[in-house]
Each structure stands twice: as C-alpha cells, then as structure tokens.
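Have a look at the structure below, then the notes.
The other protein chains are all here in position, but one chain of the complex has been omitted.
Chains: A and B, in written order; residue numbering restarts at 1 for each.
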Amino acid sequence: MKYLYYPGCSLKGSGRSYEESLLASFKKLGVEMHELPDWNCCGATAYMAVDEMKAFALAARNLALAERYGDGEPVTLVAPCNACYLALMKVQKYMAEYDEVGRTISDALASADLSYRGGVRVRQSLDVLLNDVGLDLLAEKINHPLGQWKVACYYGCQAVRPFAPFDDEYNPMSMDHLMRSIGAEPVDWPLKARCCGGTLTGTIPTVGLRLSYIILREAIDRGANVVATACPLCQFNLECYQSQMGREYGEDLDMPIVYYSQLLGQALGIDDRSLGLQRHFVPLTAAAAVG
Amino acid sequence: MAQRTPRMSNLHITRRIKYQNELDLGFGKVMTSIPGAEDLLRCIQCGTCSSTCPLSIYMDHTPRKIIAMTRAGFKDEVLSSATIWLCASCYSCTVDCPKKIKITDVMYALKRKAIEEKVWPRGLPIPVLAKEFFASVLRTGRANEGRTVAKVWLKTRPLKLLANMGLGLRLMARGRMSMKSERMTGSVDQLRKILDSVHNSDTGHSPG
Partner (left out) sequence: MIMHRKSPEDQPRIGVYVCHCGVNIAAKVDVEHVRDFAASLPGVVVSRDYKFACSDPGQELIQKDIREHDLNRIVVASCSPQLHERTFRRTCADAGLSPFFFQMANIREHVSWVTVDPGAATTKARALVAAAVRRVARAEALALRQVPVRPEVLVVGGGIAGIHSALTLANAGKKVFLVEREPTIGGHMAQLDKTFPTMDCSACILTPKMSDVKNHPNITMWTYSEVDEVSGFTGNFKVKVRRKARYIKEELCVGCGDCVDACVMKKEKVQVPDEFNVGLSKRKAVYMPFPQATPACMVIDPKQCLQLMKGKCAQTCVDACERAAVDFDQTDEIVEIDVGAIVMATGFRPFDAKRIPEYGYGRFDHVYTTLEVERLVNASGPTGGEVVLRDGTVPKTVGVIHCVGSRDRRHNAYCSKVCCMAALKMAHLVKERTGAEVFDFYVDMRTPSKGYEEFYDQVLSEGVQFIRGRVAEVTDWAMTPEEEGKLVIRVEDTLIGVARRVPVDMVILAVGLEPQVDTAEMQRRFNISCSQEGFFLERHPKLAPVSTFTDGIFLAGACQGPKDIPEVVAQAGAAAAEALALVDRGHVDIEPNTAWIEEEACSGCKTCIPLCPFNAITRDEEKAIAVVNDAMCKGCGTCVAACPSGAAQQNMFTDEQIYEEIEGVLAYV
C-alpha cells in the first residue's frame, strides 16, 4: 500500500506527535506514506472568513500538485488533520458543484501553469486504517495490547461533518473499532463528534473553554481514562487548556489527551519517544480517571 | 444571581418598531447569490440549527433568527451580531438542517460581509486572527500557529499575550511551537500568483 501524504501546518507544529506516531505506525504496518512535495497551507477554517475564494485556491493548489504527482494514475491523498481534510474535500466538491468556483479556481491555477481535474481522492487516516489496512491485519500486527485503557474516542467535527464519506456523522465508530482492535475499551458516549470550541478557546476563551470542558467532563463521567483524538486542534484545546479549565471550574483535571495513532503505535510495540509522547503535558502514564 | 424586585425606574421602556425604509431589502438576495448560501430562502424557521448548535446559547441572535433577519433585510443587526463570530465551523447545523441549507457557509459569508463593511464588534480578535493567518500564508505558504496567535494578541490584547507566555514556552520546550516559520519547499511565488489571480477575478464575494 502506497499513499500520498498531506501533513498540513499543525502536524509540523503543535500536532507534531500526530505525524510522528502516524508515520511510525504506518511504517510498522507496511504502508508507504510519501509527503506531497512543496505542499502549502490548506486554507483552513479561519481563512474562509477573510476570503473564501483564496481559501479554495490554497487548497486546490495542493490537489493540483497531487494530481500532477500521480501522472495520470489515480491518487489518494491522506490528510490526517480534520481541518485540512475538510478544506481539501470542500474545494473539490465546490469546484464541481458551483461553476463560479470551478471557473475561478481553474483560472487561478492556470495562471501558475497548474490544473486540477478532480482526480484526487482525499481521505482521512482513520479511513485508511480501517478500510484499507483493515482490522484483520491490525489484529495480526498488534503485539502489545492495551487492556488498561478506557478510551473516549473523540473524532471532532470535520472528520464527519458536513461530509461523512467513511463514517456516521452522528455516531462515528471507526476509531472505536480501531481502539477495540488494539485491546483498549472504547467507552460509549454521546459527544464523539461535538465541537471542542475550535479557535474560540483563543479568541473568546470563556466560551471556548466551556466547550472543551464539556467534552472532557463527559469523557470522565463515562469512565474514560484517556481521550483519543483525530484532530490537532481538538488535542491542543483539550490538553493545553486543561489546567486553565481546572482553575475555571474548580476541578483537578488530569486526563491524558493523545492521538489515536499514539495508542496504535504503542500496541504495535513502538517506543514512546518515537510516538512523540514526551511532547504532551499530561503524561499517558497518569491513567487518571478523575471523579 | 438573585432576582431583584423590578422598580419602575428600572423598566427600560423603549419604542421598538422597524420601518421598511430602515431595512436593506436586497440583503437576503445578495447573500443567496454566494456559493453555499443559495438555499437560504428555503428556511422554514424550525430552529434545528439553533438547537443543535453548541454555541447558540452564547449568541445574541440564534442562527435561525440570523437567517430570518438576513432574509428580511436587517443587515446592520446581522452584520454587527456576535453570532456570526461565535460560529466555530462545526457544521452541525449544516448536517441537521431539514432544508439542507449550508448554514456554516452562510455564517462564513456573513463574516466576510462584516469584514468587508468594517462592522465587526470592536475588540473581537477573530477578524485579526484571520488576517494574520493570511499574512503568514502569503509570506511562507504555510501557517505558523504560534507566531500568528502571538501577533493577534499583541495587536488586540497585549495582556493576554503575557498571560499565555507560560503556555507558549512550555510548548516550545516540547518542540510543539517555534518562532521560526515552516516554509514551502519550493518558491512561494507560484502560490502568490494563484492568489493574485483569484484576487483579480471579479467574483463579487471577495472583499480581498
């Protein structure tokens, strides 16, 4: 199995351990990931608010590069970051759905000798793990099952909304299946895909913190001792603002917030450092289910 | 908060009426011409968006009301509303809407309109964040989260920057943040060319 890989800016910054753990795990599973050469920012959420067309153009350039890379062969571009995943999918859909978007973006790409004809399949890494690698192969490769973890699988918004090509938008299960396959126990909880507050934690903190706290609180109430995320922004909010939430709501919060790929990596026998676990504030060893 | 017995002097009696000439009756039409917002006029005011929205409880007008007001031409009220800035793009409303209105896209469109008309609530850092983000991308082709956030706070709330210094340093110590920017491997010129081309094409939606 061979894929083109789009890391996005966060996976080179605050979400570095997502990239580290994901690439290490894929390697162990025999899946080749080739980073898209010369990729640029996907345009993400904030940019949509300043200039939608430019946001589309940013995302489209990556698709154009990926298509060119494929050289006529079908290309799958794996985007592990939810925001990137959505931005890339959205421009693809809108270019097809709205003439105006299609025309403007095609013209813009042409001005730089690029073109995009819709030949790239954008996929989330969870999708690849579940549906291409498959649970059977995973079961074979797991040598350190993680029975100690009760995982709140936290998908975030944009992996399943508004497009849900690989999982259910109300009760997504792909990460749950993945966690079960590595021996961990996913908890049943209703906030799997509820918003963490996104960038509001920074811009309107009272509101943003509250949204993140709701997620964390429910995970604790449902008996989880670790939260696994699929999105660098969710991970950042739930972890980096955890002490602030604790102060705000008068609680002792000590919940490890990791990427699903880090737990997968552990189960595959990869050492903690290669999975970037030292980069986290709440150590995974804490195993602290706070009442 | 304890309930206070109302006093006559506290009863703010105001005259509330909207005359047609105070409205911008074409506003709804303008908004529906934007890709993604075309179904706005189909809204049946059921409120599904407002109840599924995790942020509506903080909004001055619920998303449903924003749609009604947009349609009716309450342009000033809509564009100066906090609602559009509270939208965190979680897309719950878009997925749940029984009329398939892409409400998240509508919110984006309204944000852009508010920036274009320079009427966003003063002190709100979101437009500044969006602009800084843009600047970063234009410079290096990629976003530097740490730098962007630091700049936003510097420009909007310098005290906030100080308060979060600790977090920044801790992130840096763990290699999760850097003041040095990630760059595209190739030249940013190609990207700028593409963005310029979008800028020059008259789409009618890009305040640019």
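Going forward, a residue touches a chain if its C-beta (ideal position, glycine included) is under 8 Å from a C-beta of that chain, and two chains touch if they have at least 3 such contacts.
What you see is a predicted model, and the numbers here were worked out from it, not measured in a lab.
Considering the intact complex, the chain excluded from display touches A, B. Interface note: of B:25, B:57 or B:172, the residue touching the hidden chain in the full complex is B:57. Of the candidate positions A:190, A:223 or A:269, contact with the unshown chain belongs to A:190.
Hidden from this view is one chain, which touches subunit B at 44-53, 56-57, 61-62, 64-65, 96, 98-100. Annotation for subunit A: contacts to the undisplayed chain at residues 168, 170-171, 189-191, 218.
Please note the rule applied: only the chains that are shown with their structure count from here on.
Centre-to-centre, using mean CA coordinates, subunit A is 23 Å away from subunit B.
Partner subunit B is touched in their complex by these residues of subunit A: 9-10, 12-17, 37-41, 44-54, 56-58, 61, 94, 97-98, 100-101, 104-105, 107-112, 114, 157-158, 161-162, 164, 169, 194-195, 197-200, 202-204, 207, 211, 214, 240, 278-281. Contacts from subunit B toward subunit A in the complex involve residues 35-36, 54-55, 58, 85-86, 88-92, 94-95, 102, 104, 108-109, 111-112, 115, 124-127, 129-131, 133-134, 137, 141-146, 149, 152, 167, 170-171, 174-178, 182, 184-186, 190-191, 193-199, 201, 203, 205-208.
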